[in-house]
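Missing here is one protein chain; the remaining ones are kept as they sit in the complex.
Going in written order, the chains are labelled A, B, C and D, and every chain counts its residues from 1.
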């Protein structure tokens, strides 16, 4: 996530310049052939503009869907924040003991395992998928701190909240976050068996864990189900066809007019091609909100904020610092 | 579901080439007749472009609705994942016995029947409907493994999780998944009668089964209620009318201009007709997310993932493998 | 609901041919007057095309809203399916008796009254409203079986599930389905008083009845509140104004061009007028999903499916058959 | 709410004729000046049409948002219907007494106060706001019955359901409906203290009252928060600018063509201006669904329907009649 008011025009252009240059070369070639051969291969602009409007619709639809995916992803992680607070508060205020035994260690362990669940989920969500833009630590030059943490691996982060034995017990499981929540349910069952929690409150805690299952599953759904590739592909190929027609249509206009200079076809084609590919690219780079890229939903930072909030609730020491904004990016 | 970044241009074209070829033939005929007879049957392009924009709106609406159906279907199956985990966790941690009897078999049976429910539902959702594109195993050349499983039939898959007697008892029922959930309710009632579960937890389990009924019913709703055929039909016929007008309009433009070569009408018509039918076809092939086709929501693969997750929860042996991606497709 | 892949082009045209013929007559008159008088009353096309695009937006908005109404109606009836299964399962597995009394009759009566509620609701939803297209049995020529049932009246259908005495007791009530649900609540209260159900399960059953009240009220909302007539009316009149301008604009184009034949104004006007009125009509005939028309949400068929499902749950005899598809239509 | 199929064209035009007449005068002046002075102040049409399409988008967005506000308002009042039935059924079937005391008076009083709450809420929602179209009884000529009731004032209606003492006790409170729900909660607390209701059912009744708080608050939200005025204003001023440009652009077209009669600029400008202001006005008059105007959500009629339904549930006498449709309008 970018946190400044705007990407600068230069930054935007640098990021998307390829179609501009290819557009210049392509329309340059077309214009040159036209000038040299005087073949009548130009096309009228009016039908091309209908295609252009249809393509703009389609790109608009794609951008809209990408935005919805990003926004839904953010909503889910907002819900993780809320449900984490609910879970922590419930653990802190609903256990009871008649003889005044100190339950502090039990409470802390439950909250620590909850933080481990968030970290494990965040980690699972950023494992690359075949339809995503792949970015590894070496590419992430603008966010060196984030790349460092990525290099350290999951186990190092988890070891702060889970014992080595427990961590080892999950080694062969395919879905670590799911098994962690199952473990939480078993721990709560143990509390119930020791009569530290009433029948009704047992169910209420189970319901909160149900909310966490929902949040996890919804995140996995966005991760595992891309914007259907048939839509993404057609948007791309329609855009290519439209852009291929642009210089043919512009040439026709320029040759019909006495006032206009035919070589203007080249920069003008480049510009239009750039704008349409820019629209395409923005959607393309926003459709996978967990791909570990600069436009991601900042789940590392959200995770950290939950860690701070919950550890302050239990008056923990050595609270970690908020995640830093690096070069305007928050991961 | 396709899992690569993009369908290649060739693949896209191969899949949708028919309208292109018919467009070439049709506009070829029109141009020929025009050249031979010099009849004044061409039409001005401006009004055609208004129709084109209206058609683009309509196709956009259709694509949008198809996308929403697919996405809703995926959401429902995401909820099935979440509610399955909730159900399994509840079964595993909420039964109680004072005298330490081993309830393991009871728990395992409930979870196995739950997996049978998912498989039966998946199977029911892929029975062909009169408005769907029908694809049988012989057509599914790109996903041979999936076609194999389809050929084996439902009973073989169910027999892994249900006893033969139980399976036979459902023979005359019209809605197998619905009867399986009713059976689960009866089993839970039996646990309650044996005092293995409290009054309140009995209701909570019943509420989870209510969620499963919701998921099943919502899947059936998308399966049984197509995109209203009046919308789909009008989109198609409007597209035909627009495409029929294209060469008549292009001819008029080409004849009015001195610069343009009239025979360009033919490839240019073909191209525009192809683009508009491509847009139509994308919507058409995405509107039924459970038709057993390549663009389906991958419910076979989701089912398998739930099987793995739940069977790992009960430390089952011989966990099945994840569903394979075949030629880029995941079913 | 139409169940085939597409309405045929002929069927579509037959259903919407009026605007085409009127369009021909109107533009024929305009062209004739123009040719005879040579008055300069034609209009430039460019501004007309801006109106056309605005009208296309407006019709798109109307179609979209109609679709949303239909889809929401289907969702509500999908929820009725789910909540019916929940209700039946709860009734079957939550009553308890210590001394083994047979509660079968009580359970069956509750489920039968539930089916009566669905039938009464379905019937109430199809009573004509002042803003709907009115269709009586004589008009419904394509669905004779449905028309027959409609002729039989509500009482005949209800008598299968309710005793004559009970049916008579509702005679003076204005909202029969609402009173039936109240009766269910009273019966459940009686069970509670007889200690056949616990305090907590009493509330859970009441909550399910609350869901049924929601479903009923949401259906009534769509029935009683049309697409706001100001929107529907403006869409219609804007369309009329646009279509009235079409031949005036086409004449101007045809007269300016040397290549074009002025009498083509007539069929071309007819075609454009037809397309725009077709778009208008599709929205118009989809906005009331319970008007008892061919494009309705098939609530008769859904009702029947619930009857079959629930009666199989109680192992009833003489299960009714599914509702037939007649000439491609399912009611 | 209008209940006939369509507002007639005449009615629509009468309601929106002002922009048409002003458009005629304005474009008449422009044309006259142009003819007299021959100044070259006309403008090319093509850029104006781009503005026109942008304005059409913007008005479409505004209409869409207004529609959503109306539809959400109707949904909320649909929920009030459903939750009222739930509340009444709960009150009627969940109180219990061991010694057979007659609780009829208590139940009736609770239901009567509930009806008072709806009436008070309806009244509060129709108090004029600074951004609404203000309509008092003298303006409401088409709905004289509604105007009469409005003149009678709130107290007269409330006195049917509340004692004078209770009514007086709320005099100084700023939010009457909110205090009425608080009173209901206190009455239910009193029942609990008298052991007429169990602990769990006490909470369930409180939860239903929570739903009523939600409905009230959501209605107040739509009432108190208009469509953001910056959007409404920009739509209006953009429309003015576009309409001001129309005759300047038309003049240019008419003067360039030999075939066209320049004075046609005047009626044609008037027509286009009328259509765009009609679109603007439809949104404007639909954005406040509780302003006491003809296009309101019919909350008076819905209130009355709830009164009838609930009073029939308690077998009340002298049930009031449904609210009348007056000249096609239902308030």
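Simple rule for what comes next: a contact is a pair of C-beta atoms (placed from the backbone, for glycine too) under 8 Å apart; a residue touches a chain by one contact, two chains touch by 3 or more.
Because the structure is a prediction, the values reported are computed rather than measured.
Visitor: Among D:31, D:178 or D:312, which residue is in touch with the absent chain?
Guide: Only one listed residue reaches the unshown chain, and that is D:178.
Visitor: Among D:157, D:220 or D:307, choose the residue that contacts the chain missing from this document, as touch is defined above.
Guide: Answer from the full complex: D:220 touches the omitted chain.
Visitor: If the hidden chain were put back, which of A:78, A:136, A:153 or A:324 would touch it?
Guide: Touching the chain that is not displayed is residue A:78.
Visitor: When the complex is taken as a whole, what residues of chain A touch the one chain not shown?
Guide: Where chain A meets the chain not shown: residues 1-7, 9, 12, 45-46, 49, 52-53, 56-57, 59-60, 63-64, 67, 70, 74-75, 78-79, 81-82, 85-86, 88-90, 92-94, 96, 198, 200-201, 204, 246, 249-250, 253-254, 257, 259-261, 264, 268, 271-272, 275-276, 278-279, 282, 285-286, 295, 297, 308-309, 312-313, 325.
Visitor: Which residue numbers on chain D touch the omitted chain?
Guide: Where chain D meets the chain not shown: residues 40-44, 46-47, 49-51, 53-54, 57-58, 61, 65, 129-131, 173-175, 178-179, 181-182, 185-186, 188-189, 193, 199-200, 202-203, 206-207, 209-210, 213-214, 216-218, 220-221, 225-226, 228-234, 236-238, 240-241, 245, 252, 255-256.
Rule of thumb we're sticking to: only the chains that are shown with their structure count from here on.
Visitor: Which whole number of Å gives the spacing of the CA centres of chain B and chain D?
Guide: 40
Visitor: Is the way these chains touch best called a line, a ring, a star, complete, or other?
Guide: line
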